[in-house]
Each structure stands twice: as structure tokens, then as C-alpha cells.
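Every protein chain but one is kept in place in this view of the complex.
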């Protein structure tokens, strides 16, 4: 047994008691997450939000550990091997993220889920560590992360409407942005957590805290993740990725060494992929300022010096304003972008509704129980429609 | 100019810069608020909630002071005299509260609004201090507190759907109960506050924070103010008041000296009223344990030693359970009580809706702007129906 | 096994898992602590410091519970019975405190240690509960609280230079006064706690946190407990107690019913003592305003309305100032008092020094290890010398 801790403002400490967790944290692939920011453009608005996927992954693990310590039903429902599967899945669920992940996936067509799976199952330090402990461990963790329903309870705990992943990142992102949302009462939620017929459900008196969690989620989307300036950064980054990709395809001769990315695009290997991180992409963008291609160098210079695009909000802009911008910029795919993002705090279409246990040992859907959640699921689909464009 | 401070965890400091405020705080009537608890039965559940109306009144004042400092529109809309009216109204708005106020009012038929007015306008230190500064000041403050519409802007700031009173007590009660709600982003709300045509309205981008405030309010009712054990204490206290009152009316010879209360009931004078506070009522209840009247002494002994009644929740109880209790206790007005409490986080019937300013300089109702608030106003009417009864 | 919690801002929750603890908390004698304030005159300065010995006692218990959960050495060193002794001792250590305890003890000559022992060992609910679980439990707990060295390890944990009692009250008092000291890193201190040869010692790398704890302690004395206005309240209360006592002795006929106190003074029984609490004393002082005895009624009126004495600081006052006051007030034992209080954050004379474990498995005294603590123990004896006097 090891006895290590990481200081963490959210939990006091992240506590590492198992050797396997210690080894996984020290693996090359996990350490790489120190170089992948959790939030992409958000630090353009919230100047302190420079935290990494490394710290979020530790947090999701710690929360999983606390679930096993504090939620007696879960503790009893899982055997020792399953507990290990749970802890490792929480720790590793984001290991395949690329630099500025969402845009990266979109333009370069490499999904982080696939990559996470490939890292866990493929030729990696992580796979060696897992296999040493148990030959099935790697595939079982991969099965949890890709929702194969082999371990439905663990899947629910790692990834559902209310899981260790979301609970950590909402609080963590709030801490670093300074948003006064997201101070969810985790203790109370865990006190309400039960297992019945192999599924998680919540005592009815913990519903106010779940409502509070959904409210936080809604606000984080509204005010942080979809903040026009955050989005603008991401829109511009996507354009740079787009131009980069096109120039590679067109055989343009880069002044910057972009061979690593070409490797990734061509071969899609784990080995190539793992060399790509924020350090690499930031370094390229810095160099791109001096490229001959006018568009790439212009976009890179803007992004690097935070000379972001303008934006107008379609909800409030007059038709004339919109027309004028469209007339001038419409054809220019690198200097004009209509951006629509939308998110519901609680999606009630899906099967995996949160279940509530009410007195009389009856099980009801959260939606049925809470009129507030009902309102959230319908009305709180926060939709943002903006046009980003370079100055005219 | 004075330069005094009171340490306050919510604001860092309560800052007193005006001599009149300093004098009012030191008045006998205001110091009495040190002996009136802010929350009545709540400390039966939340063992740290022993804070007083004194600290809340200082807090409401400090928030008023910050509004004048930070909200430029308000600063410009009020002249020096009106600023003084505002600060004093915030400070004094609760000065007429009795011990365990809500039950007190109900049983003894003495409203705290009337009493506040009487203290401000009558023969009191407070009245002397106010009149010394300006002969109209007392009546103008009383007019604000009783909503006479002479100073509509100040009335809105002191008492409306979103005012310095509520903003302080939600946060303060949360601090002392340890509830993780109520951490409202006051700064952000104040940044959105505007004055237009002599009325307060809010910039549309501060709406998420107002939604958050309403959510906090909803939760504080649900989990704190209407907590079954808090309510139980209040129900039992009401019964003691009731029995006390009846015994007085019936000419019962008390062992305890209850002359002060008799004075209040008979004469309803400010002078008599001000002698009544938590110290007095607690002292009487302590003595009542040794009264000959069986009901009074039993109720007092129970309350004093926290041997509270049982309760069942009508939402979940079976008909049989309810019937059994009713059969046994129904006729016993001192040992049986059906308690229904309900509260909406946002009441949209009333005139004084919160107004939102959207781009294009248009003014809309908050309800129209925010589907979440709409949901709150309709569905979040938290209703609690319980039966409290002594053990069978 | 029970599974109850009390919401507590310092720990999230106070967790009750053992039936015996649940029963003790519900005992009449323990519930009485709800009516004994933790800090006496401090709320005259820090208007939110109205917390009770009830909440502190729960906190000391919770900290003891966390020690058993988190400090493996302690967990292993104690058997189940000893664990119960530890938890109960932490919970009950203050159960014999009187109203405004320090002055009460001084004037009426009733020590709270003796009273705590008498309650635990005598005819009380608490004694019944303890004895039901184990016939030796009451006497073993009493032995811990009065330092009989039967359970030296538990004694150290409950009462020493660094124990669950002090760690809780420093943090709690800081929370309620709003002082920005006292935010001690308990987790880190517990991580450094070891047991060697049946004694507590601390790993050398937790020393900075112990230094921090001593600094907090020093500051709380300096700025809170010994604040001139806090002390003034206590000085005046002592005078009231003194006058009260003298009038009883002289056969003065009280208008107020003071029979309970007379009982306590005469018989010193547990039964009589338990009827005395803040409610009782406050009620008496309120009544004393209307007594014929001029001194008693004057002091009571002043205290009740916070018309405190003046004070001068002997460190800075000129000889002339001091002489003038002395000339006028010197003979008046009720209106003049020289008050000297002093406290060292760390007392190194005593045997029970904090021990530090350094690499090489060597044990050294904290004083030897930390030059800062050395400085504290010598120089930080905060001494305050003031004269309190009524206006001339």
C-alpha cells in the first residue's frame, strides 16, 4: 500500500493508496495531461483558468475514491477487482484528449474516445501497468469508458447525468474561473446515493442538491463555456486548424516543422498522437506568425496577441447590422462564422434518467419528482447564436 | 465623520462612516436586537444558527452602503438626504420584531411592522436621534418601511423581490446553518443594477445571477426555514404562547412573573414592548417547567429539553397512519397540529416584478425573459404538509 | 449502528455512527449546552459570535472521530472500548460549564472540572447512558477528563498542547468572529500525527502547520479573547456576580427570584447546578435593572444596554491620566478595575511538550526543532494591562 497525497483545494487532498494508481499517474501518457488544458478558450475571459486535464483527472479519481469510502451501497455492490476497475476508469477517462480537443477532433477527425481506448489497449505504459496487475483489466476499463454495458453500475458512476467526471469538472472550472456557481454540496449528494437492482438512485431528500447541481451546470454553460469571448477563441482556433489542414493537403511548404501533426493525420497511431499536446500546438501557432501564407500568419498573429474577432448576438442585432456584415464577409470562410451552440442542463430524452427513491420504497424519475428539473430540461436549453467576424 | 467598523464574515467589515448611523446602532432599541434571534426554531436542526437580528440589521445596512458606493445610477438618483433615509431604513427595518416573532405576532396580535413604526415615530432614543438630524427624517423612514410610495426607489431597494434585506439574510442564514446555498454573487447583481425612470431594473446579463438568487431562496425555504424540525419547534412554541395567553385571560395565578407580557398585551405600548425579548421569553419558559398548569409545564419542559413532537409527512403517509393519529390526538389542540406552509421563490402576481433591460434599451419582465424564473414562479411553490403530534 | 449527521460549516457534517453518542447528545445535560454560549463577552465586539458550547462539543467529538478514521497509528493503538472512551470524553469534556463560566467559577467558587466530573459520575442521564453500555465507562471518561493518567494517549488527544478541544474551538471561534486567523490545516496536522511508545508525536514536516496553529492561537488571544471590549464585558459581569453574591450573603431581599442560584451556592448539587444557564443569568440581569440596590441595578442596566465602561491601556497612558482616574475611582470596587491578562501561545515549562519525529527515527522537543516556536513560547506571552472605569 502506498500513502501519497496531492494537495487539492477542492478536496483538501487527492489520496493515493493503491500502487496501481500511483504507477498510472507516473506513466508517460498520464503525465502528458499536464500539457493539455482543461478549458480551451475560457482563459481568454477568465484569466486564471489555466488548469489542466491532469488536475481534473486526479479529481475525478479522488471523487471515485470518496464514493467507495462514503457510499456504503456502492462499497458493498463492488468486489475488489471492480473497485479497481472503477478507480482506474475515473482516472483514465480523459487520457486520449488532444490539444484544444473539440476543434482538434472536428478538423482532424480523431475522436478522443477512440484514442483513449487505443492508449489503454495499445502499446503504452498504461497498458503495461494494467496488464501486470490483471490481464483483463485494460479491456474492462476500456469497456467501461466506451459504455459496453459489462459493468453498468461503474459506467453510471463514471459517465451519466450525475457522475464523478461532471461533479469534478463543474467544481474545478468554477474554482479557477472564480464563478460563484458550481459550489455543489457533494457530501449531501453522496449521502443520498443508493444502489438498487444494480443501479444508482438517489433518496428524495437529496433532490434539492441535485437541482442545485443542474443549476450550476446550466450557469457554467451560459456564463463560462459559451461566453462569447471563449467561443470566439475556439472559432478562431478552428479556423487555424482548418487552414493548417488545407495547407498540408495542398502540399504547401511550411517554414514551421509540422511533421508530427502530419504523422498523426496520416497514421493515426497512438505513438504519434501522444507527441501532440498544447505545447506543440502553441509552438506551431507561435511560428505560424512568420509563415508566408497570409491567412495562416494573420490568424495566428491575431490569436497569439488576443486580437480576437468582433461578434454580434443574433438575438438582439437588427437585420441591417446582420446584412451589412454578411455582405462584406459572407464569402470569407476564414473571417466570418455563424456560431450556434446549445445545451440543456438535463436531457430527458435519454434512457439513463436520474432515479429518485421516495418513501414507500418507490422509484420515480427525477423529472416526474421535480418540477424544477422539468423546467430545466425543457426551458434551460441555453442557445447562443452569434456571428464572429473580423473588423470591417 | 466617524470611521468605525464591525467585523463581519460576509462583507469583511460593516463600515460606519456617518455619525447618525453610529448613534442609531448604540441606541437602546437597536441594541435590544442583540437579544432577538434571527431564526427561531432553526437552531434545533442547524446547531450553529444562533445569530441575531442585530447582525442581520447591520448587514442590510452595509449592503445599502455598498449599493450607494458601487451602483452609480443609485448614487446619482438620490440626494444626500435621501441617502440618509435609505441607510437608516435599511438599518431599522426590523427594529420592531418581538421574541420568536412570527408566533408572537400571531398569538398576541402585535404586528412587527406597526411596532417598528411606533418605535421610529414614538418616544424612543431612535426617534430623538433621527429628529435631531432632521425633523422629517423619522416620518420619512417610517414611510419607506410601510411602503407609502413617497420614496419608491428607496422602497424598492429596502423591500421588494430583490432587496438589501433579502440579499443579506439569505447569505447570512446560509453562513450560519452551513447550507451550501445562498452564496449569491452580490457583486455581479450590483453591477447589473440600473435606475430608469426612478425605478430599479437589471441588465439582461445579470439574469443568471438573479436566477441563482431565486434558486437559493427556494432551497433555503425547502431545506432550512421549512425543515420539519424547525417547524416543529415553532409549532410547539406557538402552543406555549397560546396556552400562556389563555391562562392570562382565564385569570390563572402564575408562579412565574409574567407582568411584562401582560403589560404588552393590555397596553401595546412601545415602552412595554421593548422589555420583551428572547431573554425574557426564554426565562419564562424555563420557569414554566415548574408551573402547576399541567399543559404549560409539560410543553415548556419538552421544548426546553428538545423533546420535540413526532411528525408525519402527509405527502407520503398512508391513510391508516393518518387516521390512527387523528383518532388519538385530533381533539387535543395542544398535542396535535396540522401544519401547512408554502412559499414561491418568485411571486409573479404582484405588481413589482423584477424588470430586465435588454439590448435596444427595451424593458421586459423577468418572467418573460427567463423561462427558468417562469418555472420557479409556478412550480417552485414549495409546499409542506405535516402533522405534528406528541407520542401516542 | 445509527447514521445521523449535523450540518457543520467547519467539517461539512458532524457524523454520528454510534448509538451511545446519539443518546448522549440527546441527554438533558448535553442539550443544556445549547444554552451556554461558547464565548462570553466576545459578541460585544464581534456581533456574530453567539455560538454555543453545544456546537463546540459536537465539533470536538467530530474531530476525535476523524482522528480515529484518518490517523492509522491512533486507530491501531486503541481497542474498541478505548475508542468509545475517547469519543465520549471529547463530547463531554465541557458538560460542566456554567453560564459565563470563567466569572461564574471565580465568584461562586464552583469549578467546571469538578462539575463535569460530578455530572458524569453522579445521578444524571449521562451517567445512566454510560453505565448501561459498560459499568466502567463513566469513571474511565471522568479519569480522562481529570488527567488521572490511566489512558495517557487519550488524555493527550483530548487535552494537551494540541488536541481536539483546542483545534475545534480555535477554528470555530474564528468562523464566528470572522477573524481571518484560525484557518488551521487540520488535515495536514492529522497526516503528521504518529503514536510511539504510547505517546503522540508529529512528523517533522508537519511542524510548519503546528507553527501556524500556534500563531492562530496567539492571534485569537490578542485580537479576540483579550479584546478590551470583550474583557470589559467580562469585568462588568464579574462585578454583577460579585454584587449578587454579596447581597445574598447580606440577606438582601431580592425582587427577582434568585432561589436557583442560592441553591447552587449552598448545596453545590448537580441537580441545582444544571438549572443554571445563560437563560437564567440573562433573565436575572434583565430583572436586576429594576432592583432597589443602586449598584446592582446600575450595573445590570449598563450591561444590558451595552453602556460599557471606559478603559485606558496602561502601556500607553500617561501617569497623569492614570492618576486622575485612580484618584476618582480607586476606592470604588464596582466602578474601577485594573485588569491584567496574559497568555503564551506555547508554554514550554510543562512536561507535555509537543514531540517531533525527525529522520533517523529520532524524537526531539518541538521547541528545540523550531526556532519560531521558541520565539512564541518566550516572546508571545501576550500581556494586556488595562484599567476599566465608569465615566467620571
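Here the chain labels run A, B and C in written order, and each chain numbers its own residues starting at 1.
Just so it is clear, contacts are C-beta pairs under 8 Å (C-beta built on N, C-alpha and C of every residue); 3 or more make two chains touch, one makes a residue touch a chain.
No experiment lies behind these values; they were computed from the predicted model shown.
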{"item": "Absent-chain contact - pick from C:13, C:133 or C:222", "value": "C:222"}
{"item": "Option touching the unshown chain, where C:271, C:313, C:332 or C:347 are the choices", "value": "C:313"}
{"item": "Listed residues A:67, A:85 or A:179, member touching the removed chain", "value": "A:179"}
{"item": "Of C:66, C:113 or C:185, the residue in touch with the unshown chain", "value": "C:185"}
{"item": "Absent-chain interface as seen on chain A, which is shown", "value": "6-9, 12, 26, 28, 31, 34-35, 43, 45-48, 50-52, 54-55, 58, 175-179, 257, 275, 279-280, 282-283, 286-287, 305-306"}
{"item": "Contact footprint on chain B, counting only the chain that is left out", "value": "5, 12-13, 187, 191"}
{"item": "Where the unshown chain meets chain C, residue by residue", "value": "180-181, 183-185, 188, 208, 211-212, 215, 218-219, 222-223, 313, 316, 358-360, 371-372, 374-376, 378-380"}
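FYI, only the chains that are shown with their structure count from here on.
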{"item": "Length of the line joining the C-alpha centres of chain A and chain B, rounded to whole Å", "value": "43"}
{"item": "Rounded Å distance, chain B centre to chain C centre (Cα mean)", "value": "32"}
{"item": "Residue numbers of chain C (touch at least two other chains)", "value": "12"}
